[in-house]
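Have a look at the structure below, then the notes.
Omission of a single protein chain aside, the complex is shown with its protein chains in their original locations.
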Amino acid sequence: MNVTISSSSNSAAGKGCATLFFSIFAIAGTVFLGFFCWAGWNTARAYAWKKTDCVIESSAIQESHDSTGFDVSYTYRFGGRNYTGNRYTAGMLSTMNSASAQRALARYPKGAAAYCYVNASSPAESALLRGNLWVLLFGLIPLVFIAVGVGGIIFVWRTKPGAGGAVSERLRGGKGGVLGIRIFGSVFILVGGGLMYVMLVHPMLKEMAAAKWPQVPCEILSSKVGQHSGSKGGHTYSVDVRYRYTIGGREWIGTNYNFDTGTSSSLGWRAVVVVSLPAGKKTLCHVNPDDPLDAVLSVQGSPDRWFGLIPGVFLIVGLFIFFKAPAAARKGSVVPLSVTATDSGLPAIRQGGATGETELKQAAPPGCAFAALMLFALVWNGIVWAILLSLGPRETVARIFLGIFAAIGLGIAVGAVYRLLALFNPRPVLTVSAPAVPLGGTLEVRWRFTGNVRRIVKLTISLMAREEATYRRGTTTTTDRSVFVNTVLLDTADRAQFASGSVQVEIPRDLIHTFTAPNNQIVWMLHVHGDIPRWPDVNAEFPITVLPRETATFFQEQPPTP
Amino acid sequence: MIRLGLRENQTAFRPGETIAGAVLWEYEKVPAGAEVRLVWFTRGKGTEDGGIAATVAFAGPPAADTREFSFDAPNGPYSFSGTLIAVLWAVEFVVMPGGEFQRIEIVIAPDAQEIHLPRIEQPKAGGLQARRS
Partner (left out) sequence: MTARANPFATCHLESIPFRFPAGQGWDTLLKRLEDLKWCASIVGGNGVGKTTLLEQLFPHLEARGFEPVIFRLQTESGMKEKDRLAEKIREVKAPRFILLDGAEQLSTRQWLSIRAAASEAAGFIVTVHRTSRLPVALELEASSKLLKGLVESLTGGALPDGEAEALFHRHRANLRDCLRELYDRWAG
């Protein structure tokens, strides 16, 4: 008895586990979405409230262990009656920090006249500010969870088309499908792009601006490494610093060390920073000349900055889904071939399946290679650079060692960029006069391109056939290939011919038909190559099915499919 | 003792032709079973694949006997040999238990000759004229 361990995902238990897994996504997404809907309603309804004059009775900043708040009290008159309010904001507001609390205090000093917003149906309910509606965009995050969960469950339980299914049937027009896929992709783009902007792009832009701000003397009031409970039971850390500086004769308090957001589990560099900023130390800080509360001690990014690359995976996946939507919708709507393999390795022809035009499917779509390479590049570079940037100045040996990995990462990134460029190539679409052709038979091949075909300077279409032998021994598997047919069908630099055209392909009579066994294959294909100067070339393989000679009569006798 | 023979010692066939022959076995004990199988298998650089295209089973075989058999040569796969892969056909006579067997390799191909695949390194020029649509 010989057992080779292989995967099988069709069992009911497997489906059950997968369904449970995806259900968790869908349920978590739904719960979060419910929260955002509730918070969104609270924010939005304040926009229907009446703007009313009020007077600030008291205002003060409240500092606690690890948060900053703003306490305010104001009076207003509504419907002939006097009311007192103490709500600063209605609905969702971005987090209150020292700077925003100081801004609030400066804007609403005791005795100042201001506006508040009053709920006309319940005048005791009021607020000085209305929440930010843009925060609701974060509600898109649970949509991703729901999409992954529901999509995953549908994928798990979707019934595969039966072997005896209809032939070359074209189902469902593409437009609705394209829109749906693009909306799905847009969610990824918004979430990934938004997080990447907040975590990476915005801090970098701020640093560039702050480097030009005037530097003013400041004094460190306190500094410590803040410790926060992490989601997995561990801790995350932050640099908690307070410093005092004077602008325009008035004293201000700053709390920004640099422009990075959030906390992380990296303790080392934070401890070094805190040690270098003891209370009482006199130093310089960068202050925004247009906003004295916008101040920062350091205009250098922290090693955690590169975690901001991680949302880039979402962004890239989203872009990929968005731009590949038409192809994906097309793929889902066409059952192109009526030819599969039999136990004898021969292609099997379903009844009525030997005739009719068929759009060929590309062997390895370029997007797959790009997505895989980009994902790998992001993970590799993210890890390597995060470690590299967290190293101390004296860790030279470690830097050199990691530099090798960084160079490899650079190579992978270059490869991913190359693949990305190839995604914007014009895409060949090949249609053949029949889903399969016997040895010695003739096949009409029609080609067209989607995208800007004028970028191509030379187009070559070839008929190729090769042997593919896979060797499994011990723990290794290797596949070797050997080409035995490579006939150029079209080789032209005449741009007028590029956009579309057709060629007759004569399949050699004395060779071997398509053969598909688990480890050995004979693969016939049409190969399209387009030269694009200073850009990755168009390079696409479209497998075709070549049948034994004896099936020629079958083809001729077969009535056309209705 | 077992023997397998093909009619007129023919070992090359076109698809659809009849592959006929006879088998002989002679044992002291009655065998559990005896079969003639038409099989294909690969040979070459890859791990071997194979399959049984047809079987003629002799039910309740006596200790010694002679039987005839025949198959229709299938449409494929053709017998061929390339650089990495060869597909071979054979008629096998197997006696159970013990699995004693005898095999005769045959060729099944359109011209009753094994197809030889060339090895191409460079594209051949001289394609067909394209016409613009």
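Order of writing sets the chain letters: A and B. Residues in each chain are counted from 1.
Just so it is clear, contacts are C-beta pairs under 8 Å (C-beta built on N, C-alpha and C of every residue); 3 or more make two chains touch, one makes a residue touch a chain.
Since the model is a prediction, treat every value here as computed from it, not as a measurement.
Undergrad: Who does the absent chain touch among those shown?
TA: Answer for the hidden chain's contacts among shown chains: A, B.
Undergrad: Given that one chain is not shown, which residue among A:Q62, A:T477 or A:S500 touches it?
TA: In the full complex, the listed residue that touches the missing chain is A:T477.
Undergrad: To test your reading of the contact rule: which positions on chain A touch the chain that is missing from view?
TA: 1-7, 471-478, 480, 482
Undergrad: What does the interface between chain B and the hidden chain look like in terms of residue numbers?
TA: Counting only chain B, the missing chain is touched by 43-48, 81-86, 88, 114, 116, 119.
What we mean here is this: only the chains that are shown with their structure count from here on.
Undergrad: Centroid of chain A to centroid of chain B, CA atoms only: how many Å?
TA: Comparing mean C-alpha positions, chain B is 53 Å from chain A.
Undergrad: In the complex formed with chain B, which residues of chain A make contact?
TA: Its residues touching chain B are 343-346, 439, 446, 461-462, 467-473, 479-492, 496-497, 500-506, 510-513, 515, 517-520, 522, 548-551.
Undergrad: Along chain B, where are the residues that touch chain A in the complex?
TA: Residues 15-16, 40, 42, 44-49, 51, 53, 74-78, 80, 82-85, 87, 110-111, 115, 117-128, 130-133.
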